[in-house]
Each structure stands twice: as structure tokens, then as C-alpha cells.
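Here the complex is missing one protein chain, while the rest keep their positions.
Labels run A, B and C following the written order; every chain starts at residue 1.
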Amino acid sequence: MEISILFPIIFPFIMGILGFCLKFKREKNRNKFLYSSVVINLLFIVYIIRMDLPLKLHLIKINTFLDIYFRLDKLGVLFALLVSILWIFTTAYSIAYMNHEGKERQFFAFFIITLGITMGIAFSGNLFTLYIFYELLTLATFPLVIHTQSKEALYSGKKYLIYSFGGATLVLFGMILLFSITNNLSFIEHGILGATGLSNKNLLLMIYMVMFIGFGVKAAIVPFHSWLPAAMVAPTPVSALLHAVAVVKSGIFSLVRVTYFIFGSEVIREIHGNVYISVLVIITILLGSFLALHQENIKKRLAYSTISQLGYILLGIVLLNEESLIGGLLHLINHAVIKITLFFCAGSIYFMTQKKEINEIEAIGKNMPITMWCFSISAISLIGIPPTNAFVSKWYLALGGLSENKVIFPVILLLSAFLTAAYLMPIIVTAFFHTEENKDTRNLDPPLEMLVPIVILTCIVVLLGLFPNIVLSFIKEIVHEIV
Amino acid sequence: MIYRTALLSILILPNIGAVMGFIIGRKSEKIRDAFNIFITGATLLIVTLLFKKVMIEPIKLFIPDIMGIGLSLKLDAFRYIFVWVTIFVWFLCTMYSTQYLIRYKNRNRYYSFFMLTLGSTVGIFLSQNMLNLFTFFEIMSFTSYILIIHDQDQYALDAGSSYLGMAIGAGLVLLMGLFLLFDYAGTLDIEELPNAIKYIGNIKYLISALIITGFGAKASIFPLHVWLPKAHPAAPTPSSAILSGILIKTGIFGIIITVHMVMESDYILSASILVFGFINMFFGGMMALMQRNIKRILAYSSMSQAGYILVGIGLIGLLKEHKAIAIYATLYHIFNHAIFKVLLFMGAGIIYMILHELSINKICGFGKHKTRLKIVFFIGLLAIIGMPGFNGFVSKTLLHEALSEAAHMYHSIWFVIAEIIFTLSSAFTVAYLLKIFISVFVEENEKYTGQYKEYIKKRALFPMTILGIAVIYIGLYPNALMELIFNASKTFGVHEVSSLHVYSVDSIKTSIMTIVLGIVIYIGFVRKYLLKIVDGKKLYMNPSLTWINIERDIYWPVMRITFSVSSTIFHWIDRAAVNSVHCIGKGIRSLSGMQIKLNKKRENKIELKNVVDKRNMLDWKEIVDTRSLSNIMVKMYGNMSSLMYAVFIFAAVFAVILVVVVVFHMPKS
Amino acid sequence: MERLMTNYFETGAMILFGIGFVMLLLHNNLIKKIIGMNIMDTSIFLFFVAKGYIVGKEAPIIRQGHKIIGYVDPIPTALVLTGIVVAVSITAFALSLTIRIYEEYGTIELDEIMKKRGD
Partner (left out) sequence: MNIARNFPLIIILMLFISAFSMPIMKSVRKIKAFGFVTMSISTILAGCNFLYVKTNGKFEYRVGHFDAPWGITFHIGYIEAIMGVLFTIVATLIIWYSFFSIDKEIKENRISLYYLLINILVGSLLGMVFTDDLFNAFVFLEVSTLAGCGIIVIKDKKDNITATFKYLVLSSLGSGLILMGIAFLYPITGHLNMSLIHESIMALKGAHRNILLISVSTFTVGLGVKSAMFPLHVWLPDAHASAPTSSSAILSGLVLKPPVILLMKILYKVFGFEIIGSFAILDVILILGSIGMIVGSIAAILQKEIKRMIAYSSVAQMGYVFFGIGLGNELGLIMAIFHIISHAVTKSTLFLVVGAMIEKTGSKKIKDLKGIGKEMPITLGVFTMGALSMVGIPIFPGFISKWNLALATIETGRYMFVGMILLSSLLNVGYYFPIVINGYFGEENLEGKVYKSKVMPMKRLIPVFILVGLMVMTGVFSLNIIDMIRQGLV
């Protein structure tokens, strides 16, 4: 049953369109519908994982290039599982949150469709398929970004589109050049270039740079990052999705694919592609953290934080050794979980009190203790304080940097961790320890649909930190195959 | 098995206590207080019961999978000292807190974090793996932060951010060291490390420097001590006591582990630690002398005492085969300092509890008639200045002996200087404590006669009494702890067992001389230069306020400059892509908006005819036809697409193509 | 020069083409433009026919009892006939358009039309 690989991709499309067309009499029914869609999708994934790996399906094969080809491998499984699990939480959260924003029908249609597209990215078997879903992702998330449809939202949405399409164009450019060399774009461990491509190093370097920057646009690599903070105008579940799960991580995932499945680490080493990229990556890390310090809006601060954290993951990718890639992939997961929690918390604050700025949330820890606790734990984790999960990934990243004999990388990591502390701790301190007299002591923790995902995710944050071995061993297997 | 469970339980019990206490505390404060005392007491009991076992062999425990590499715990005699004193002090402080905190808010939070800090501190001392150690170290930093800023006023928050900044920064430096260590050694297990790093060469100095910096911030090594004088006065007294008595020791513990366990008492490292020790000792003492806030004096005193311990650590490395004495001195001082410093803080705390004031200018004469308080405080004083018969004397004497041994061994001029600094610092200790004692407990101030008595409850005095007894007991029987310390020194590779002979004539003489010198300093310097009489009141001055402040004058400016410079750069980069687009857009716009002057003479005859006035005619001649480039372009384009010009274009294109084709035609090769 | 002189048909055609083109370019009057266009067309026809003409040969018309030894290439002539038809129809169409333009704008001077459109 190779066709079953299509289920998790197509199912959300159907459900999304169905959900848009059906007119639910009661909200409850719609919610059930949504829940069942995402849960069933997760089940599909579990189902196909339980079948023998690797699963291959040429959906439409027109020629070596125009080939819609799906393939199940461990990396894809990792990403798919991450996304679909987090999607369930996001669904629960946004059902409660979107009451507040309106136009839910449109929202949820695109929301569910985006899940399918992200699954498509996860299971793409070649660059072309990946590219198609990558473009679709832009299109499907665009209505989500501009959901509020205010002028600012439209402006940000346009920015998002321009950047994304610009990036995709670069990818296309790289893809064309690459295809002219290899005549093959399938993902294969250790790359498809082999010994053939090495004759033309400069061209290969150019292709790699172009593709890296192209996909890097979605992964918010500096200087192509400014869509990300701008996209903050979106409703919080969307920001969480954009930042933590779907969009940026798709960019990262694609970069892993390009680096290790198309080029292969040996080739990149040979062409010195990683050297140039790592400069950009370092700037990304530092810039994100420095500028986060200047943001007063919580979500914006988190957005810049995302930039720097994505830089970590990118660093893990470009260092080209096992440890760093382990760190990178682990941070992919960890950052996803942490950032989604942080965003959910920020969203809850906004949802309950309409407060967005940091100086407005004084002593909010009194009113929203659970939310703020979860926020604090995730924030501490993001800084990389043991025993939370981000520490583990940063550990591997630093070791990866060291085994390249470059002390600069761990130093950058730590500097950025310090800055992370500098921009996250004030939020916590303000929320808990800045007392405002005569505060009302109402409990403002958000409704259960929103609170439960936050709490569970926080537990995951801590548990992943305490017992990383489950995920770690899986990632090690992946990495072992591809580096 | 039972021992392992016990080992785990002393790690877990406080954490359970934290959670349970929080839950209970929402219902009833009294039960919570009792519960907390019970938990700490139980932990203390377990630890004490483990003593026998530990003396025979270390207890080890390994739980796999936690944090990826597993949780590896070990309790040997060396660690036992730290663990026991920690829990002991905690137990007393918990008891003390129940009294002290009565009028504070957020008590529930305080107790939770108090217990969590205990859990993590114990964890630090038990960790057998650098990574576990680091983990607990970081947790401790965060939980103790909440203890420091408990007051939540501006001062506390500032102190808190100072502390947190230092803690996180230092933690990261430490982490960097660990990265390198792991990269070179491939393991972080403390027992395996010495073998693993034997041949890594000089990089080990970098590694140790990083790790020691990390731990040094907690141990308040100069110049990383800046958080200390701020945090102590800000925190509630039990917290300050803990900070001073125990948390500094976590740093010390880390340094001992690094220098002696991991790096095997490397000579260079030990020497540098020694130097830092002396700087700390002297600088701390001197700064303490200047201060007016009791808690700040005590904080600087802790810094100075940490210097003593560091000196001891350094000497262990320098003395090589004769290191036993230095080890005894170090461990003993760690133990003693914890006890008497906590005692002193508790005393200060009681004053604060009553008056909410800590400046000796204001509380001057408060303790004149508070006999019990006075006695207890005095015991602490005697202990810290090293008065024979009190525990401080024991360790200081041992330390001094170790120092003389080293001087004897190396015959260097430096050790003469060291000796002078040592004596001077000890004298400083005497002087600043006298400063507190005399102004608070000796001088008269009618303002405070016979009131406030009811505040001092037994629950607060009881822990102090216990500590006082401990001070005297150890002072009188210096060998009381010797079994433990001998055992502990095995960890350092010392196996000969010798008993201590602290009370010799020489040592007492030295001690007395030091005290006398201290009194001289007090009279000759403190009372003469620091005490000014303003409006008939005696006020102590603090000249150090005008001195260079490391934090204010060095750290902050450097950080601020770095920060603003990099922020500017990054802001620029941040906007680069967007701005360049805007810039190009603007450029095009301004280019298209460029005004082009067309000085056309319009030969409009009709108008000329009508013009009669000459002036008018002149005006008319000066009409300058200006239009913007964009208008011209639009017009041009409009013309281009008109039929006229279309034909022109056609002709031009045809001509160009013809020329190009004919000229560039390549003969077939 | 000599080539120009010997191929006088072609030369004439080119000169005519130039005249027509310049008319088309420089005259504002639509009618004159159309005339210019016609001259250009004619020049091309001339050129084409000249290409088919061979000196001293007859037209390929078969008459009773007249034997033709060599004849002029008839195809260009035939093509030019078609071309003339096309040119005539275009001219007719252009002229009718000119009438419409005159009705709409009241003038057939191109620059005036331009001005009127511009306003």
C-alpha cells in the first residue's frame, strides 16, 4: 500500500475544503470536526510509519525532473511527527483563541490545509516536490498571516509574500542549475552529486549558496529575515505556527534536505560552501538576540528570538559533522516546542488582558500564574539552562562546533544564550516581581482549551530535557545515515 | 541499596518539600512551617545517619538516561562535609525563617524556593558528573535569585538582576569550559577525567580558567564579586545567611573539584588560585571596613573569608606531598565559615527584623541591653576573628601553618608579602567586626532602651544558640571533626593520619597579635578616619563610595558601549534589505522628481502685443519652465507610443538590426 | 556606384522606398502618411517585379502560333498582383479609419489629435 503515504497529505486538504464548505450548526460540531481531522492525520502518520521503511511513491512522473515523488524516511518521519503533534495542540488552542478574532471558517480551512502541505514537505522525495509544496506553503499561510486584514497585516503579508517568493525564485534558480548538472533531483543520503559534480566547483558553490539563501529566507537567515518580525501581526496561533512549526521549520527542513540529501557533506566541504554560509549564520544568531533586546512588544521579541534560535539550527546544519547535526535536529524539535509554548503564553496574555507590551504586564504573574509559570520554564529552557531541553541541543551544537576546531561557534552560542537570558528574563521578572499596588487578584488564566496545550507543552519541554534519549537516539540514527 | 535510596532521598526530599509545602501553604501557614522544618530535619537526620557508612566507603548512585548521560551521584567523606553543613545550616535557617519572615509577603513562594535551592545545592555537592553539577548549579542560581529579590523593591530587583546577570554569564563561561573539556576528554565523569585529560597539553589551562571563572562568580572571586555586596543586603536574612554560608561554598566546591580532582593540583593553577585568594582576602577585608550596612559588611567579610579558603586551595597544590595540612585547613575553614557566618547573619537579621534598618549609623546602640543577642553575636565575632577557643581559630591557625610550610618550602619573597597580607586581612576582620559590635552593642543610644524585646522569639534564638554552641565546641575540641576530615583528605590522595595540634603557644600568640593589630586598626583608622561627628551625632563615613566601582565604572560602561555599538550595527543590518529597497525607491523617485529647467523663450506674439508695461515684459521673460523628470518621461513615453514615434522606432530597430546582423555576422567556421 | 547604375530598377525602388518612408515619418497629415505608405508599397512591388524581369525576355503569355523561347519569370508578377490587392485593401481601410478619425476629432493632423487625446 504505497499509496498510503498520500493520506496524511491529501486528507487535510479534503478536510480543509470540507470544513470550509460545510455549514456547521453549532460550534461544537465544528470543533469536533477539527479535532478529528488533526488526530486522524496523526494516526495516518503513525500508520504509515509502522509500515516498512522506506516507502516510495511516484505520484506523477513526467520525466526525471517533473516527478511528484514521495518518499518516507526517518528524517521526514521526525518532521512529520513533530508537526502533526504540535498541530493538535495548536488546534485546541486556536479553537479557543479564534473566537476572539473572527472569520474562523476561512481561518480553519487554511489552517488544516497548511498541515497537509507541511506533511507534503516532510514526505517529499525529491527537490521538485519539495519546491512545489514549499510554494504552496507560502500561498496557504498567506491568508493566515493577514487574517486581521488590517493595513499593517496586509503590509506584513505582502512582505512575507515578496520575501518568500524571492526565496523560492532563488531556489528555483539553484534547482535549474543543479538539474543541468545532475539530471536528477531525488533525495539520497550522502547526496546525489557523488564524484560527478566536483569538476565545476565554483558553479556548485554558487548553486549551494543560492539554494541555501533561497530556503534560508523562510528560515529567516539574515539579511532576509525581516518578514518574520513583520508577520507578528497575525493571530497568535498563526505566529506560533509560523515561528515554531510549519513555516520556518519547513525552511530548515528543506535546508537539511539540500545539504545532506542533495549535496552531501563531503561535497560541501570540498566546495567550502559551509564557510561562507556560517558567517551569515553567525550574524543571524547575534542579530536576532541583539535586536530582541530592543523590542517592547512581547511577540516581536519572541520573533527576533526565533531568528537567533533558527540561526542555531542552521549552524547545526552547516557545520557538517554528526554532533552538530544532532544538535541542529534536536534544536529543531526543542525550539519548536519551546517557542510554541512561549507564543501560546503571549497569546493567552493578549487574549485575556489585551496586553502586548512588556511594561504593561507588570505583576501579571499574580493573575495568570499557570500561564506565566509555563512561560518562565520555557524561557529558561530557551536560554539553555539545564535540565531543560534546549540545553541538550545546545550541548551537541557546541560540541559540533568544537569538533570543527572552531571555538568561535560555542562562544557565539553562549553569547547568544546570555543575550537570550537578557531579553527573556525581564519579561519574567516584570510579570512576577514588579508589584503594582491594588491589583485585582482575579484569576485570569485562559480557558482550558488554551491552558491545557500550554501545560502539556511545558511538560514536554522539561521531559525532553530530562530524558532526551528517546528522541536523541532516533536523531542519532538519522544523522548516522546521512553524514 | 538502602544507602542509595537514602542518598537519593536527601536529593529529592527538599524538592518534594518545596512542592508539598507550597500546596500545604495555601491552606495553612503553620502546618507548612512545621512541615518544612520537618523535611529539613528529616534530611539532616538521614545525612547524619549516613555518616557511618560514608566513613567506610563512598556511596554511589547512577540513574541512567537523565539528561542523556544519566545522573551520577556520589557521597564520600569530602562531599559529606559540604552536604552535612549545608543541610545543617538549612535546617537552622528554616527554623529561623519561620520567625523572621512573619511579616513578609509571598511567604509561600519563599519557602518553595528555599527548599528548591536546598535540593539543588545538595545536588551540586553530590554530583559525580560535571554536567550534573552544572545542571544543579544553574538551577540553584535561578532558585536563589527568587530568594534575593524577595522584597521586590527597586533595590532588590537591581541587586537581583546583577546577581542573575553574573550567574547566567558565569554559568555560560563555565559551560564553555565544559564544552572544551568534553571535547578534549570525551567524558565528564569526575573520576575518569584526570586520566582523560592527562595528555591534552596547555589547553587545560584555558579549560580550567573558564571553569574557575564560572564557579568563581559564585565564590565571589575578585573581580567577579560585584553581585555579592548588592545581593546580601537585598535578600531576607535567612537567604543572605544561606548565600554567604553555603552558596559561596558551591563555587568553592567547584573550584576544588576543578583544580584538585580534575586537574590534579596543577602547580600553575594552584598558584593563581592562591594569588586570587590573597586579593580576595585583602580586598574583601578592606571593603568591609568601609561599609556601614551590617549585611554589606558581612557580605564583604564573606568575600574575604572565601579568600582564605581559596588560599587554602592554592596551598594544597603548592605543598604537594605536604599538602595534608592545607587540606585540613581548607575543609575546616569551609565548615567553620559556614557556621559562624550564618550565626552573624542571623544576628544581623534579628536587628533588621525589629528595626527594618541595617545602617550602623541608625541602629547604633541598639543592642546595648539585648544581652542574649549580644552574647550570641559576640561568639560569632570571636569565631570569625580567630580568637583561641573558637572554631575560627582552628582553621585559621591551620591555614597559617600551611602558609608557613609553603614559605618554608619555597623561600620566596612573595611568601613574606603573603604573610603580611594574611595578617593584615585578619586584622581587618577584627576591625570591621569591632566596628559593628561596638557601635551596635556597646555604644549607648537611649532611643532603643528597653523596647522591642517581645520580637525576639525563641524560634529565632534557638538556631543561633545551636550555632554558638557548635562554634565553641569545635573551638575547644578541634579534633572533633578530624575523623571526617581525615577521611575527606583521602579524596585528595593523602593517607597518613595525623592529629591536630592547634593550640600551641605560637599559634595563640599569633592570633592574639593579629587581634591586637586589628584593634589598633579599629582605633587608629576606623574611629579616627571613618567616624565623623555631624550635628552631634556619630556617623560612619564610607569613603569607598567615591572609589572606582568595578561594576559601575567598568562593567557597565563596557557593556553599554559594546551593547550600543553592536546594536547599531545589527540595526543597520536588520534594516539593510528593506532600507536598500526603500533607498533605491527613493532614489528613483527623487530622480524622477528632479526639476529640469527649460529656459524656453516662448515667442507668443499675441501676448507680446498685449504687454504694454516694460516691467511686465521683463517678468514674462524670466518665466522658467520647470518640470520634473518623471513628467518628462511620461510625456516622452506617451510620444513614443504615438504613431509618429512608433514609426521612428520601427525604422531605428530595423536599421540597428540590419547593421548588427551585417556587421556581426560571423563567417561559418 | 556602378552597381547602382546598372540595377536602376532596384535603385529606383530603394529611392521610392526612402521617399515613402520619409513621408510616413515626417508628415503629420494622416492622408499624407497613407500616401507615403502606398509609395513604399509600390516601391516594394517595383523591386519585386524588377527581380523577376530578365532583360530581353518576353512575357509568358502563350499566344496562338507564337513560340516563346525565353520568358520573364511570371511568378513575381503574379505575387505583386496579390500584393497590390492587399495594399489597396489596407489603404482603403486606412482611409476609412481616417474618415472616422476626422469625425471624432475634427482633424487629421496627428499632433492635434495627440493634443486632443492628451487633454
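In this section, a residue touches a chain if its C-beta (ideal position, glycine included) is under 8 Å from a C-beta of that chain, and two chains touch if they have at least 3 such contacts.
Just so we're clear, the structure is a prediction, and the values are computed from it rather than from any experiment.
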Shown chains touched by the chain that is not drawn here: A, B, C
Of A:N29, A:N99, A:Q149 or A:S473, the one touching the omitted chain in the full complex: A:Q149
Touching residue (missing chain; options B:Y104, B:W572 or B:F650): B:F650
Absent-chain interface as seen on chain C, which is shown: 24, 30, 33, 37, 40-41, 44, 47-48, 51-52, 73, 75-76, 79, 82-83, 86-87, 89-90, 93-94, 97-98, 100-101, 104-105, 113, 117
Touch list for chain A against the chain that is not drawn: 60, 62-63, 65-66, 128, 131-132, 135, 139, 143, 146, 148-151, 154, 157-158, 161-162, 165-166, 169-170, 172-173, 176-177, 179-180
Residue numbers in chain B that touch the chain omitted from display: 640-643, 645-647, 649-650, 653-654, 657-658, 660-668
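Everything that follows uses one rule, which is that only the chains that are shown with their structure count from here on.
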Touch-based graph of the chains, sorted into line, ring, star, complete or other: line
Chain closest to the assembly centre - both centres taken as Cα means: A
Chain A and chain C, separation of their C-alpha mean positions in angstrom: 70
Touching two or more other chains - residues of chain C: none
Sites on chain A at which at least two other chains make contact: none
Residue numbers on chain C that touch chain B, as the complex places them: 21, 24-25, 28, 33, 110-111, 114, 118
Interfacial residue positions of chain B with respect to chain A in the complex: 65-68, 131, 134-135, 138-139, 142, 149, 152, 157, 160-161, 164-165, 168-169, 171-173, 175-176, 179-180, 182-183, 563, 566-567, 570-571, 573-578
Partner chain B, residues of chain A touching it in the complex: 222-226, 283, 286-287, 290-291, 293-294, 380, 383-387, 391-392, 395, 398-399, 402-403, 407, 410-411, 414-415, 417-418, 421-422, 425, 429, 433-435, 465-469, 472
